[in-house]
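A single protein chain has been removed from this complex, and every other one stays in its place.
As written, the chain order gives the labels A, B and C, with residue 1 at the start of each chain.
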Amino acid sequence: METIIQKSRRVFIEEYPVEIVERKGLGHPDTICDGIAEEIVRNFTRFYYEEFGYPLHFNLDKAVLVGGRSAPRFGGGRVLEPIEIVIAGRATLSFKGNERVDTPIGTLILKSISDYVRRNFRYLNPAEHIIVTYRVRPGSQDLVKLYEKWKKTGIPLANDTSIGVGYAPLSDTERACKSIEALLNDKDFKRKYPGIGEDVKVMCIRKGNKIKATVAMAVVDREVRNKEEYLNLKESVKEEILREVPKGFKFNRELEVEINVADDPDNDIFYITVTGTSAEAGDDGQIGRGNRANGLITPMRPMSIEAPAGKNAVSHVGKVYQIASSIIANKVIKELDYLKEIYVYLVSKIGKPITMPQIVYVEYLPEDESVRNIESEIESVILEVLDSLPKLWIEFMEGKHRTY
Amino acid sequence: METIIQKSRRVFIEEYPVEIVERKGLGHPDTICDGIAEEIVRNFTRFYYEEFGYPLHFNLDKAVLVGGRSAPRFGGGRVLEPIEIVIAGRATLSFKGNERVDTPIGTLILKSISDYVRRNFRYLNPAEHIIVTYRVRPGSQDLVKLYEKWKKTGIPLANDTSIGVGYAPLSDTERACKSIEALLNDKDFKRKYPGIGEDVKVMCIRKGNKIKATVAMAVVDREVRNKEEYLNLKESVKEEILREVPKGFKFNRELEVEINVADDPDNDIFYITVTGTSAEAGDDGQIGRGNRANGLITPMRPMSIEAPAGKNAVSHVGKVYQIASSIIANKVIKELDYLKEIYVYLVSKIGKPITMPQIVYVEYLPEDESVRNIESEIESVILEVLDSLPKLWIEFMEGKHRTY
Amino acid sequence: METIIQKSRRVFIEEYPVEIVERKGLGHPDTICDGIAEEIVRNFTRFYYEEFGYPLHFNLDKAVLVGGRSAPRFGGGRVLEPIEIVIAGRATLSFKGNERVDTPIGTLILKSISDYVRRNFRYLNPAEHIIVTYRVRPGSQDLVKLYEKWKKTGIPLANDTSIGVGYAPLSDTERACKSIEALLNDKDFKRKYPGIGEDVKVMCIRKGNKIKATVAMAVVDREVRNKEEYLNLKESVKEEILREVPKGFKFNRELEVEINVADDPDNDIFYITVTGTSAEAGDDGQIGRGNRANGLITPMRPMSIEAPAGKNAVSHVGKVYQIASSIIANKVIKELDYLKEIYVYLVSKIGKPITMPQIVYVEYLPEDESVRNIESEIESVILEVLDSLPKLWIEFMEGKHRTY
Partner (left out) sequence: METIIQKSRRVFIEEYPVEIVERKGLGHPDTICDGIAEEIVRNFTRFYYEEFGYPLHFNLDKAVLVGGRSAPRFGGGRVLEPIEIVIAGRATLSFKGNERVDTPIGTLILKSISDYVRRNFRYLNPAEHIIVTYRVRPGSQDLVKLYEKWKKTGIPLANDTSIGVGYAPLSDTERACKSIEALLNDKDFKRKYPGIGEDVKVMCIRKGNKIKATVAMAVVDREVRNKEEYLNLKESVKEEILREVPKGFKFNRELEVEINVADDPDNDIFYITVTGTSAEAGDDGQIGRGNRANGLITPMRPMSIEAPAGKNAVSHVGKVYQIASSIIANKVIKELDYLKEIYVYLVSKIGKPITMPQIVYVEYLPEDESVRNIESEIESVILEVLDSLPKLWIEFMEGKHRTY
């Protein structure tokens, strides 16, 4: 394990002239894919754990969601054709403890999706609006063998040579992007404004001090009787955002908000849906095509292309190291308050313990240039987090981490 | 319309030396296909009727059911992989009345299947145990045009040149076959013996006066704790059958019953299931591969190969004439009590009114050779039934006919 | 084994006032399903045989074909969306001889379909016009065990309690029906008239001495430049049928032929296709929904509902006994020339040798009432054929039998 920790020569993100950040909310087709994949992971993990004491090999990180067809209209329309979701991946199909046990892969997948949708959507009915198919085959023998080795030592071995990138803290623009979506998908807020669909997409562009948030918000047709109610809803939501979100700014920023800019009331074009998501009518999705592990798309920050959603949290470093690098970054920023910003890169080596990356590379930006021993303080945080990684899957099983 | 009514030179079925009759019960994979197809027909018919005043063109009479995988065991096992059902057919996807209306084909199909399964099965959960996909495209222009012509006159035109065959009455063997399944799938009987699955298949072979019923009865694993309870259940069911079914015999018949003959208790081989149907573990099915329209498979009687299930009851003569010929036969037998047996063949001609078959061919067997005017009495029944055919779809929509 | 052979009291088929017979030709969607299923059977049989010395357990007798979409036009149109074929069934996925061998089920299925289509169709290109998916799972343990027992004795055990029905000879109407399709799908005839598509459906209705053949013949658009050529083709084909087919009549019959009666030249409605089959545009199909094992649909004759296509020819009596009963019937008629007609029923018993049906039931109609020993002569033919059944799968593998 080679550890390189050095002062960054990057510009602090808040001082960039431009920032571009996006969040695809809960009901966006890509996020739906990520969300159900993670629910499936939890349930596979729990099943294996309960039957066998630890999660066996699996990896269900590919999925495509095919949008349906619908005929929304104010007051309530119809779904014509359902959303289709195809899940693909690998899993241990059967194993022998005292007796042979078969993994109920079909039931686990169907139930996970049904449960997830019922818990997170109010108007999307899995029995009528979603078709699920899946293709799950055993993993390749080599990878499964490699995976199984961790049982001996308790320390999982990296399943691949892969990179994780994390940073902290979020910028004002990034937090604005997340908090707008969080507000619109807040349970209480939705009780106040039931017309807000779960499919909320936020793009924030900062130029200088001005943050402009462009919000695409699916509206639920049955909750809005006509054009006026629709326009009123948009106006109210905008006001609420402008009231709430700026409270979180650390720097001197101005917020501007636009909602559903493609609306054209004169031609009766509005963003209305039957179920609250554009997936009902033609927007397709995939795992790993939306938010990165910190819930954002940040083209100006280093990012990994690896999709954490659907991966086993034991040794699949495409997931473990993305979460770990974020945990390290956040922990460092929280504990070492003389730092302004930190970037953490972890590179695994296939077959080596996940607690021992082949490279740890850190860039930090101190607030106060005079502080000493920064590197060693950072390093001790790193070691602490790496040491805890063999238990990360338990935290995932308990729903403590989110990757989308 | 050419009508040929003549005395039969066939041997009366009850005098055949051998009779072979089969019924695939409610939970058999082929019957599941037929049953859901008919539920879909009812719901499509109703949708079109409510939106437009009459059923538009559709035909959903192809389906394959792919059996799942399961791990049953006494006391309760698991479904591992779901049943997959693929529905194929034609329907009117959109139409213009005062405004354009789109048919919610996906929702209608998914909801029909979900409702049908919930209503007819106790342990089969559509959300976890069944995957549905469908391919529904518009019908060919010519056939749709032909179909639409009936709006003008109120009399549907035959969609095809096709044949329907019906007969009456059922023989003792045939009634035994039906009543065994009816008993085992009776709601009250199932409350008494909850271990009896919905998948009951009955084969009755009569040699001379002896009817031997071979019953394959799926047993629900969670309702039977062990081998003894299983064997006891079989014994009780056998006794009940032997007590109840012979009550319906008209001739001097002996009944013998065997249940689950492939069981091998010494090697722990029993017919147990998690959900009550063999479809959960590998038995596949199709529309139209099981019972004929009278609920039986009767290789020694004339039969049509046409599958009524899934067809539109307006003008799809593969359905209409099978039902019509049965109605005629039963009505004749009921009203003209000097007849022992009757066979009715109806042949349609594509494009002609369904009330006017190109051929009606009837063979009857009189009880009493001296009766006169038989032909004209039969003919008047025929005409009466044919006249009523344009309303048959309404009776189907109301659930008054069963085709499987 | 109980053998009942008795003189029939049925009317000789040629003396019925009415006869109704149908044949769905090579290119009909149902027949396509049957044909590819049988090609798959041959290739599975051959694979197992070459690897292991005999065919292992399999059964691939469920399939649905979903019609495509096309835009035909005189001179040559386009296929818009392909035909989709879903194959479902059971097979032995792997087995251990000296070493473990895995069945290449996917490759066998895809290659079978591709080969079959290329061999039998001139304009249907599997790479562009057909999508194949399949669901093949292992058979249920009990049935596989039962199946495997035949290795010991060399005599397969019936996989089910099932019935086979055969008869001979074909009537004039039946032969007309078959020979019309045979002519139109004859390779030389097609070279002369390349516009004739493979999808030819023939319905023959005899009333008295008059046989009326209604032919639905898909025409290949690129081979016919305009309306005139189309109408000329129909006229020529009609003349050829009228010249050739009556040569085969044994009785005094008149033949009348109509082709594509739904054509409406004034409204430019013709039966043209891009590929020669209606499957390209909306006609769906299934295994076992078309011709019976003798190539015909004959509602006035006894028939089995069992679909032979796709079944293993070793012990799957739904196939073996249908073929066997036909072989017996034909052999009897050929060898015992004093018989006019014979019907043969074979009933298997699950788990018993296929050479020993539980019932053989035969009805014969003698030409010459004075002949003696008919029963014993028939019986010896029966025994000879039954004895040969354990080798039937080899004949199937070599392509010597056709079931559709």
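What we mean here is this: a contact is a pair of C-beta atoms (placed from the backbone, for glycine too) under 8 Å apart; a residue touches a chain by one contact, two chains touch by 3 or more.
Bear in mind that the values here come from a model prediction, so they are computed numbers and not experimental data.
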Chains shown that the absent chain touches, full complex: A, C
Identified contact with the non-displayed chain, of C:Ile105, C:Cys204 or C:Val360: C:Ile105
Listed residues A:Thr103, A:Thr173, A:Ser304 or A:Asn330, member touching the removed chain: A:Ser304
Contact with the hidden chain (one of A:Thr161, A:Asn232 or A:Ser380): A:Thr161
Contact partner of the left-out chain, one of C:His129, C:Lys201 or C:Arg253: C:His129
Chain C residues touching the omitted chain (full complex): 68-69, 71, 78-82, 84, 102-107, 110-111, 114, 126-129, 131-133
Interface residues of chain A (partner: the chain not displayed): 2, 4, 6, 9-11, 17-18, 20, 62-67, 69, 84, 86, 88-90, 135, 137-142, 146, 161, 163, 165, 203, 205, 207, 214, 261-262, 269, 278, 281-290, 292, 297, 299-305, 307, 345, 347, 350-351, 358-359, 361
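Following the convention adopted for this analysis, only the chains that are shown with their structure count from here on.
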Intercentroid distance (Cα basis), chain C paired with chain A, Å: 55
Chain B and chain C, separation of their C-alpha mean positions in angstrom: 24
Numbers and ranges of chain B residues touching at least 2 other chains: 69, 84
